[in-house]
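The following block contains the structure, expressed as structure tokens.
Omission of a single protein chain aside, the complex is shown with its protein chains in their original locations.
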Amino acid sequence: MYFVGTQQILKELGLNNKIVTAEIFANRPGLLAGIDEALSLLEPLPVQVEALDEGTTITAKQVVMRITGRYGDFGLYETALLGILASSSGWASATREIVEAADPVPVYSFGARHVHPAVASVMDRAALVGGAKGASSILGARQANQMPSGTMPHALLLMAGDTVEAALAYDRIMPEDAPRVVLVDTFKDEAEEAIRVAEALKERLNAIRLDTPRERGGVTPELVREIRIRLAQKGINHVGIFVSGGLTPERIIALKEAGVTGFGVGSYIAAAPPLDMTMDLKAIDGQPVAKRGRIPGLTPSPDLKIRKWMPSGD
Amino acid sequence: MYFVGTQQILKELGLNNKIVTAEIFANRPGLLAGIDEALSLLEPLPVQVEALDEGTTITAKQVVMRITGRYGDFGLYETALLGILASSSGWASATREIVEAADPVPVYSFGARHVHPAVASVMDRAALVGGAKGASSILGARQANQMPSGTMPHALLLMAGDTVEAALAYDRIMPEDAPRVVLVDTFKDEAEEAIRVAEALKERLNAIRLDTPRERGGVTPELVREIRIRLAQKGINHVGIFVSGGLTPERIIALKEAGVTGFGVGSYIAAAPPLDMTMDLKAIDGQPVAKRGRIPGLTPSPDLKIRKWMPSGD
Amino acid sequence: MYFVGTQQILKELGLNNKIVTAEIFANRPGLLAGIDEALSLLEPLPVQVEALDEGTTITAKQVVMRITGRYGDFGLYETALLGILASSSGWASATREIVEAADPVPVYSFGARHVHPAVASVMDRAALVGGAKGASSILGARQANQMPSGTMPHALLLMAGDTVEAALAYDRIMPEDAPRVVLVDTFKDEAEEAIRVAEALKERLNAIRLDTPRERGGVTPELVREIRIRLAQKGINHVGIFVSGGLTPERIIALKEAGVTGFGVGSYIAAAPPLDMTMDLKAIDGQPVAKRGRIPGLTPSPDLKIRKWMPSGD
Amino acid sequence: MYFVGTQQILKELGLNNKIVTAEIFANRPGLLAGIDEALSLLEPLPVQVEALDEGTTITAKQVVMRITGRYGDFGLYETALLGILASSSGWASATREIVEAADPVPVYSFGARHVHPAVASVMDRAALVGGAKGASSILGARQANQMPSGTMPHALLLMAGDTVEAALAYDRIMPEDAPRVVLVDTFKDEAEEAIRVAEALKERLNAIRLDTPRERGGVTPELVREIRIRLAQKGINHVGIFVSGGLTPERIIALKEAGVTGFGVGSYIAAAPPLDMTMDLKAIDGQPVAKRGRIPGLTPSPDLKIRKWMPSGD
Amino acid sequence: MYFVGTQQILKELGLNNKIVTAEIFANRPGLLAGIDEALSLLEPLPVQVEALDEGTTITAKQVVMRITGRYGDFGLYETALLGILASSSGWASATREIVEAADPVPVYSFGARHVHPAVASVMDRAALVGGAKGASSILGARQANQMPSGTMPHALLLMAGDTVEAALAYDRIMPEDAPRVVLVDTFKDEAEEAIRVAEALKERLNAIRLDTPRERGGVTPELVREIRIRLAQKGINHVGIFVSGGLTPERIIALKEAGVTGFGVGSYIAAAPPLDMTMDLKAIDGQPVAKRGRIPGLTPSPDLKIRKWMPSGD
Partner (left out) sequence: MYFVGTQQILKELGLNNKIVTAEIFANRPGLLAGIDEALSLLEPLPVQVEALDEGTTITAKQVVMRITGRYGDFGLYETALLGILASSSGWASATREIVEAADPVPVYSFGARHVHPAVASVMDRAALVGGAKGASSILGARQANQMPSGTMPHALLLMAGDTVEAALAYDRIMPEDAPRVVLVDTFKDEAEEAIRVAEALKERLNAIRLDTPRERGGVTPELVREIRIRLAQKGINHVGIFVSGGLTPERIIALKEAGVTGFGVGSYIAAAPPLDMTMDLKAIDGQPVAKRGRIPGLTPSPDLKIRKWMPSGD
């Protein structure tokens, strides 16, 4: 409807064959993601595309993509393009913050439960661009034939009625090469349960996981430190401590000091605001244009690379 | 993988036929949306489902859905269910805030450019639950055979080179019943352009639209008031003033006073944080359970309604 | 030395028989305590004393005591008098704040470990003036032949190695009429341990006590509420919940709502700043005097009562 | 009562001969005092004691004392020990702050009127640990056969009716070697009175003292500077300026610049919050223990020194 | 130069006989002053003038004056008109704040020493519009043949060497009907000096004046109260207390409570920011005009009164 309207108006005005150039830029600095998905969207269209690389650190107003062609051939896709870039870059930028705080401890995206399932794997891909080492989304794991982190939900433990019993069954069932990571905050004090699980699974236990609810004080650096020492006092030094639940860069810095060996981060990544993008028309048949408030003409952008040539017939 | 694991462990423990009850609740207050989509997801499963109505105002920790069945029959869908409810309720809650600020002036969702296209229509549906009167998403408009608001992009105006020329062409092309809403901030001062457009389209003009960029001070109440009076001094009293661009509840309250007749709201809705949801197992074969930090047993929830019965064979 | 000096100077100046009147007032509002101890100090002296009642709510600058006599007969005691009144009133005022927040739940002073043992019982007496229902100080308990609250230290539990075992031995040893209050935060999650202890001592258990360390999140309203409900789900409704550790009026208000039945308050009372007192000479042989910055003459003080007459020989 | 109970329970459990080790640590950093008094308390007991030196600067959680023996032999003294260390260290820490601000100008503790007389000399001793050069407490002065600072109360001046007259009598009475320090804020403007006193006592005057009440603006740096210069303009350069009244580290820094030669500090020292201490059982018969939230086993503490050996018979 | 230019350009454009209407409004709310002086400026010009009354309380953007005539006949005076209104209204508005705080105690403008002598009497007139009861400016007093308040400068007292001696000489010299107001903060403590002066001048003393410098704590409510009571204890109840020095509405409220009988306010009035004014052309030959950002045409202003008619010949 709408776009047919735009096309018809251009034709009515005799402008439908004008070659225009549009630029897309972000309104604030961040980490660029979604470029590859955006290029897939543009692939079938008779336009030329320049873009930055996926994973580029960008400044406010830096041009991330430039499209040249007939407006009728790509204008329809403006909203989808901006949405892809804004949402993926928002998630990637937040992940980057987390990863920098956690460095060198690995970070896993646990955000799937906070976003619509249609974009869970998009978010997890953006988190990988931002430096995450893995992700928890079930569908993502299925596709990737990969073992998601954070296995064994609280529900399984509650049904088993005892963490050690559940952990032993889990150990019997799972393939040898799957990591054994066991939640230890379901029934008992975490330190007590961590020792019980470690003594039951012995060398087969890879890590315990702490996801202590806010009602029990959440996961604090002191708790991590105490569990690490109590395990060591039992001669258990090979077991990692994986932490999840309401993590932010500030909390991660303190927890890292205390000896955490892996972080599962959910809402900080999933609820990151989009890195808003704008598309501006900057030239028509090579002549600079711009609406009020913007600089007419192409923006000098030495880092853009041509990713797709205008089809020769056009 | 993962879930097969969980199923197998339950079987190993002889627990796979236990009937469990899980409750989903929100971690903060808000407006519930996504229930209908969640029920569609659960439709094929052999479980009983109770839920609140779409659009219910909820408190923190209020149970919004309760599922009873074998854990192996629905546990796989936990992440997807939570994601659907959290994202839709986040968008709906933010829209509600906007709509209450704008009341009685209508609000349209302009958020599509800030979210991934796979969820643009989900967001727009949530915005309608939150009280929006319409939405701008192109795909949504295609499906709905509806005229999206906010027509005539800046790009079309730039190509035409003059707002009045573009508006006249638009008027010639468009069906009689389509509203004529013309952007007046592309080339000239908004007040000057508003009068030019109104004098050109006369009674056929429904509204002008202001989307003044931040570089020109954005849209202020004073600008709206001045345009309204300058149009009236020319005898033009039938033309609405539609405003978009960086709107928040605070700005909307002041703009409404100045005489705005419609708001297009983008990032306030699209970037709303998810209304995070949690699913807890609360009973196994009728016995109350809960992990540490939570109250065992079903939560008294008089407003839940049975939306799907357990299939009789189960 | 010093005071002999003052006496000698007065004699040198021929002023040693002048009858003077001094007033003591507090520099900020609060709850007056220590009056009785102050009167004991003045008892042997040939002076007349007027004073407010112990436990009076006072305003800034209100006169709390007035002494008439020869300066040489009481000046030596100024520092001691002010110190008694300032420290006791400081402790009583802070207790009053706590008691008002906790009302009607009883408050016990647990402050002894924060003050020098020479004043622990003074502080506990001031806390009683402030409305506390009891106190924990060992020496105080010995004198009073009373059972101090907060029995069974963490050390005893650690030595026993198990809370239930210790609680059973305690129950066997203690006289029938002593209350059974058992700490449940030493080894295990508080909810788990509370149920174990309640099931072991049955009707003989009066209350559990929570003193959860900061490293485990402290005692939160959610923890109290959960324990209360988990006990009730086991049919245990007669067991109180006594809370101690870093309590302030703000925290107490929230904990009271959650169902706490007793509070043990330490540092908020013990570390209360003194309610500073000043003694000013206001008349000499009936003539008003005052140093710069103060009003000469007796301050109208209708609530003062004569507590000690000038010995007739003087 | 209570402790007999604990002892009996240990016996009932067959644990009364266990050798335990307890550690005492402060909950925040500060200056340690009270160790010597604590050691006196432990002297008669059959336990081994390690401790830091009186006056050590400590960090949060640093072990300040470690006691090894039968719990029944020292558990009774836990509250008293903690109270001694917490109160003395609180006073010493606050004095240290004051002394560092005043350095190199000497500081005297004037806090006696803010604390109970039973602990006034304890506080003054702690202030000396914190670096004070002397103290005003009357009883302390008596014991020490020392001339307390801050002599000549306002009351004496008011009775004399004139500062100069009182100062001359004081000078006639006092031993030759006692310092002459005269309060100059009782009747007249301090600058006027300072000159009168200095001209009357000439070379025999050691210092004037300013204790100007808040109602007359308190003692400001400008006042000190002006008095210093007005005295110098009269050729009086040997007279010190001693200041008291509501002093804090901030005020002291500015006053020191202005030429103060001595500070009398009261409520900043006396009202200092205790430096709270905790005693934890860390080993039983050599085996590490700890309650939840603490690290089991002895804390590495290289600065502890053995201050008392376990009696050989034990 | 400049304006000749404007006139010539209008002539060049054939516009010099156009009748225009200009409106003056304030940019924030306040108290209007300077209208009478502005009207005097416009008196000789061939224009019609409407204006609000001197002393009107105005809102932001309210029209305070409207001028109709040939632009060439009054444009030259725009800057002067705006300056007169802005400065006088700024002074009047600040005075109003002070007067409301002091009510019913009278306020005198002591601001002359803070402004250029060319505007000292303008400021004092504006202060009278704002509710001041009098003013101290020497020149103003000369013109008004009035006795300025705040007589007897510190310099006179310093030269006399004693306040009482100066006061007695002043009393001998001054006409019988002049009020005797004596500064009492030059040499001695104010309370001491107040009594000396009151006892020397007896019934002839009208008031003492306190202008205590910041270095002596300024004038506090406690000082005022103490002096009032000390005078009363001497039987002196007829002497007022006049206060000056750094007064603000907040300080005045507290001082009024303490018994001050007159305030001399300087920099709060003198340093008040101008109440900025703008003049806009709103009509040309009766047709509404305005620059961008302003509403064209006359602003409805029912309170404007015609203060000067257009000369009939024009």
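In order of appearance the chains are A, B, C, D and E, and numbering begins at 1 in each one.
In this section, a contact is a pair of C-beta atoms (placed from the backbone, for glycine too) under 8 Å apart; a residue touches a chain by one contact, two chains touch by 3 or more.
Every value quoted in this text rests on a predicted model; they were computed, and no experiment measured them.
Considering the entire complex, the omitted chain makes contact with A, B, D, E. Set against the missing chain, the residues E:Ser87, E:Ser109, E:Thr220 or E:Ser244 yield one that touches it, E:Ser87. Although one chain is not drawn, the whole complex shows that of B:Gly217, B:Gly286 or B:Pro311 it is B:Gly217 that touches it.
Annotation: of E:Gly55, E:Pro106, E:Pro213 or E:Gly240, E:Pro213 touches the absent chain (contact as defined above).
Note that of B:Lys61, B:Lys133, B:Lys188 or B:Lys308, the residue touching the chain absent from this view is B:Lys188. Of the candidate positions E:Thr56, E:Asn206, E:Gln233 or E:Ser267, contact with the hidden chain is made by E:Ser267. From the options D:Met152, D:Ala191 or D:Val219, the residue with contact to the unseen chain in the full assembly is D:Ala191.
Across the interface with the omitted chain, chain B contributes residues 187-189, 192, 212, 214-218, 220, 222-223, 226.
Residues touching the missing chain, restricted to chain A, are 288, 292-297 (touch as defined at the top). Although one chain is not shown, part of chain D still touches it, namely residues 189, 191, 222-223, 225-226, 229-230, 233.
What we mean here is this: only the chains that are shown with their structure count from here on.
Separation of chain A from chain E in touch steps, taking the shortest path, is 2. Most remote from chain D, judged by the distance between CA-atom centroids, is B. Relative to the C-alpha centre of chain E, the farthest chain centre belongs to A. One inter-chain figure worth recording: chain A and chain D are separated by 57 Å, centre to centre, where each centre is the mean of the chain's CA atoms.
The multi-chain contact residues of chain C, meaning those touching 2 or more other chains, are 187-189, 192, 212, 214-216, 222-223, 226, 292-294. If the chains shown are joined wherever they touch, the resulting network has some other arrangement, not a path, ring, star or complete graph. A list of each chain pair in contact follows: A-B, A-C, A-D, B-C, B-E, C-D, C-E, D-E.
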